[in-house]
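Note that one protein chain of the assembly has been removed; the remaining protein chains are unaltered in position.
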Amino acid sequence: MSRDLPKNRGKRSAVTQEPMGVAVVGAGYWGPNLVRNFQASERFRLRWLCDLDVDRAQRVLGGYSTVQATADYAAVLADPEVAAVAVATPAGTHLDIALAALRAGKHVLVEKPLAATYADGMRLVTEAEDRGLTLMCDHTYCYTPAVGRIRDMVHSGELGEIHFVDSVRINLGLVQKDIDVMWDLAPHDLSILDFILPAGVEPVAVAAHGADPIGAGQACVAYLTLTLNTGAIAHVHVNWLSPTKVRTTMVGGAKRTLVWDDLNPLQRVAVYDRGVDLASPQEIGADERRDMLVSYRSGDMVAPALGEKEALRGMVDEFGDAIRERRAPLTDGRAGLRVLDILEAASRSLEFKGAVVGLRAGR
Amino acid sequence: MSRDLPKNRGKRSAVTQEPMGVAVVGAGYWGPNLVRNFQASERFRLRWLCDLDVDRAQRVLGGYSTVQATADYAAVLADPEVAAVAVATPAGTHLDIALAALRAGKHVLVEKPLAATYADGMRLVTEAEDRGLTLMCDHTYCYTPAVGRIRDMVHSGELGEIHFVDSVRINLGLVQKDIDVMWDLAPHDLSILDFILPAGVEPVAVAAHGADPIGAGQACVAYLTLTLNTGAIAHVHVNWLSPTKVRTTMVGGAKRTLVWDDLNPLQRVAVYDRGVDLASPQEIGADERRDMLVSYRSGDMVAPALGEKEALRGMVDEFGDAIRERRAPLTDGRAGLRVLDILEAASRSLEFKGAVVGLRAGR
Amino acid sequence: MSRDLPKNRGKRSAVTQEPMGVAVVGAGYWGPNLVRNFQASERFRLRWLCDLDVDRAQRVLGGYSTVQATADYAAVLADPEVAAVAVATPAGTHLDIALAALRAGKHVLVEKPLAATYADGMRLVTEAEDRGLTLMCDHTYCYTPAVGRIRDMVHSGELGEIHFVDSVRINLGLVQKDIDVMWDLAPHDLSILDFILPAGVEPVAVAAHGADPIGAGQACVAYLTLTLNTGAIAHVHVNWLSPTKVRTTMVGGAKRTLVWDDLNPLQRVAVYDRGVDLASPQEIGADERRDMLVSYRSGDMVAPALGEKEALRGMVDEFGDAIRERRAPLTDGRAGLRVLDILEAASRSLEFKGAVVGLRAGR
Partner (left out) sequence: MSRDLPKNRGKRSAVTQEPMGVAVVGAGYWGPNLVRNFQASERFRLRWLCDLDVDRAQRVLGGYSTVQATADYAAVLADPEVAAVAVATPAGTHLDIALAALRAGKHVLVEKPLAATYADGMRLVTEAEDRGLTLMCDHTYCYTPAVGRIRDMVHSGELGEIHFVDSVRINLGLVQKDIDVMWDLAPHDLSILDFILPAGVEPVAVAAHGADPIGAGQACVAYLTLTLNTGAIAHVHVNWLSPTKVRTTMVGGAKRTLVWDDLNPLQRVAVYDRGVDLASPQEIGADERRDMLVSYRSGDMVAPALGEKEALRGMVDEFGDAIRERRAPLTDGRAGLRVLDILEAASRSLEFKGAVVGLRAGR
């Protein structure tokens, strides 16, 4: 095909240390992506792909690989060369698999959501903290150049105070037996929200509305509304029944508003200098009319150049760096816990027909 | 400029009767559009444009018009040649102006929303019904070719049972003093919903979440969730703070799903034969696994050819025809009432932080 | 409908002088637009709409207008209140109608193309210059905010030297009896090109390729390639047979490249800081390898905020101002001549199967 310009594949850091042995557990939907990215990372040496169905694991590895397929998780944990384990199995199994790995002294990366419940997630976090091991949650989107840029713009104040966040993630999706559309898709949006909010700004309550119009036994369409402690509002629309795929997040700020369209590779992020301003009371005389306060900005739009580094590769690198540097990864277990907190509260809200449910305090 | 193909401007019906005298009240934002369309319609003869600010009325008419500008509403009502009055003033004034017209024996067209409250709207409906006069609400979008097509496809069963409706109407909009974004924009979506739903299907409750992050004194961002009596869900997102303009409605049905993008003139309506199907219990053996029930359709998309007739022209024609044929117009006063019912309930929900509020029974 | 922000309708200039009497000739496709805009302009007083078919003229004026419809062009020319005449008739009639007006001492605005031939156009230009009258060509697109911005960016050097211009104007268009797609549509692109090129840069030759695959007797698809005196290339694709409408112009410069998509109201103009740079020989050592010279810019894209003023209104205002200020209008008769020159050369090229045809020297 034609030669595009070489994509920015990230600086190759000067990794002088030996690569770290790693094992991937789970050869289902997401596991192969982890396999590919661990193989591509200089920080790791992939040793095992473990799945109860060893044939599936072997098929994922293909006919040319030197990586070992196995169904014997105990053997993986017993391998002293394995320093880290990446868990890509169904959420219901995360607790047991990750706990075993931590108890075997391995650092652990867990596919989202961190666990099936907040309580389970807390057990993992505590275990890892007690043992001084790295526990990371694979909030992949947080490692996209787009989300990185959003976080930078929020934290630097370039957008101004956050006014609203509106996220749409809809698609003709696989209706699942065990989890509803909210648990399937909203972790992406909630982990992104958690990642971009500046210190001191946090959701305090959530309400969720959903429907199961096809009788799947699970909500297939859901809307989550989060109230932030600043009065701002965040809203998430997730939907398995949409014939078109939409992945858009709008972050409205006091100074600028940003629109991220993940399906538009030519212009993923657009920053608009457009908005509504209100003069502060000090600036205007008491007897001026109310509608004099409002003014409108209609400035330019800037679509910043972003690299095209694969998010998962950045996530894998962060896992390696956090372990080496003995620091919390950007999306650590506690970030996974905060997402679980919202998901559980949203499920309760769904159960109670949209009642507002408060969140646990503190980020 | 280059010559596009002539647009379908609708059949010119054989109107042998004399055109009907009409007056427009209100020369503000919407009035000029009514003036233009009444002038273009063979069914009407525009006689007056009435506004408290007669200069504004004259400016709207321009320097070449034979239509009379006036500030004297009584004179308009006293004109025996005026058979109908179109009211395009702020909602708070609808009751008085429309009531006076009805009492003067005039047919009345009212800009949306029908009135400031459900009670006021009911007084208008009752007055018109008592007097045998036509009362119509200008739900303009219902007269677009797109919405007409959606209604046809819903009513004919082509889409199958409605599963969900998702409407987004966001824009950098005029923040208003008297009404919030919900009362400003959602009447469009609610009147469309009212228009397309088949007999027997109706909203029964609404929850609304909103925010006023700029301190405007009114909600500037709002989300409405409606529960239908069938278990389907309808959701409306309205927003004055969005830097980009989006006007999209998705109507998910059991057989097809339709996406209407009003800002894409080249492809306003797209009908997808894509979706999720569940086999009914009769079709499968009792011991078959749950996930065997689900199947996916991935068929073609069809974008039907639609005419480009101006909606407002169709609305004006319908007003004339309904008067002549002594029948209820497609968007009559009762349709306006149903929209008011939802708006009032949504306001109550907003007040109570998103509590679900039931609607008045019956369409 | 919902209230968008008020559009920028241009500054109302302090016109203290009396409006100038004007007549529009031709009530066909384009005439009604001129009628509407002359009525809206404070610079003019529209007195006549003249058409051989007086009923058509009356229909265009509608039932509420004080403007006179007539089929008697002599009467229009004899009206001493008429200072200017706007001609919107088929190109073949431009010479006679415009010449008569000039000889009657009227300023003249002519619909594009200026005349049916370069020779005819030259007669009009000469006549107007001899008489000291304003002759203007209605190159409407030159008065759009987008083209104005492009011209500014080219002239200010913001884009750098022009490298290439690529214009696509395709649509399912009215196949015409008398003129081919090139004469129908390319005048837009050629007049825009003429308008934006800086002093000293000009087309020197053209080659045209076309086809009449449906047997219409005229080329329905055509491609024009212009060579500029700088070595830059300009290309125009016009097509009556395309089922989709595309109106895009890309202006590639040494520093920036601009894309104008006239059908994207939310982002008509995008300026990319992306491109290929070559180091100049002085900057590099003689023995450095050739491929070391190339570097790539991958900067941001900026979509400047543009007003939404109607182009035709700006054109009409410019006509009035040029007459008042006794200066050449921005798109004067000579601009129309330059476009005719290219069109005639392109027709000759079409005739000779794409042979390159030189243009008359001098702008």
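Letters A, B and C name the chains as they come in the text, with residue numbers starting at 1 for each one.
Basically, a residue touches a chain if its C-beta (ideal position, glycine included) is under 8 Å from a C-beta of that chain, and two chains touch if they have at least 3 such contacts.
Note that the structure is predicted; figures quoted are calculated from it, not measured.
Within the whole complex, the absent chain has one touching residue among C:54, C:104, C:122 or C:172, and that is C:172.
The residue touching the chain not shown here, chosen from A:39, A:93, A:230 or A:298, is A:39. Although one chain is not drawn, the whole complex shows that of A:117, A:229, A:244 or A:298 it is A:244 that touches it. Of the options C:73, C:195 or C:272, the residue whose C-beta touches the omitted chain is C:272. Only one of the listed residues, A:127, A:184 or A:317, touches the absent chain: A:184.
In the full complex, the hidden chain is touched by subunit C at residues 161, 163-164, 166, 172, 175, 177, 207, 209-217, 220-221, 223, 225, 230-233, 235, 237, 239-244, 250, 252, 254, 257, 259, 270, 272, 274-278, 290-291, 294, 296, 298, 301, 353-356. Looking at subunit A, the residues touching the absent chain are 1-5, 29-30, 33, 39-40, 45-46, 62-67, 140-141, 169, 171-174, 176, 184-185, 188, 244-245, 263, 265-266.
As for the chain not pictured, it touches subunit B at residues 5, 267, 270, 273-274, 296, 298-305.
In the analysis below, only the chains that are shown with their structure count from here on.
In summary, the chains found to touch both subunit B and subunit C are A.
For subunit C, the chain with the farthest CA centroid is A. Chain-level centrality, scored on Cα centres against the all-protein Cα centre, points to B. Centroids of subunit A and subunit B (each the mean of its C-alpha atoms) stand 39 Å apart.
Under the contact definition stated at the top, the residues of subunit A that touch 2 or more other chains are 270, 274, 296, 298, 301.
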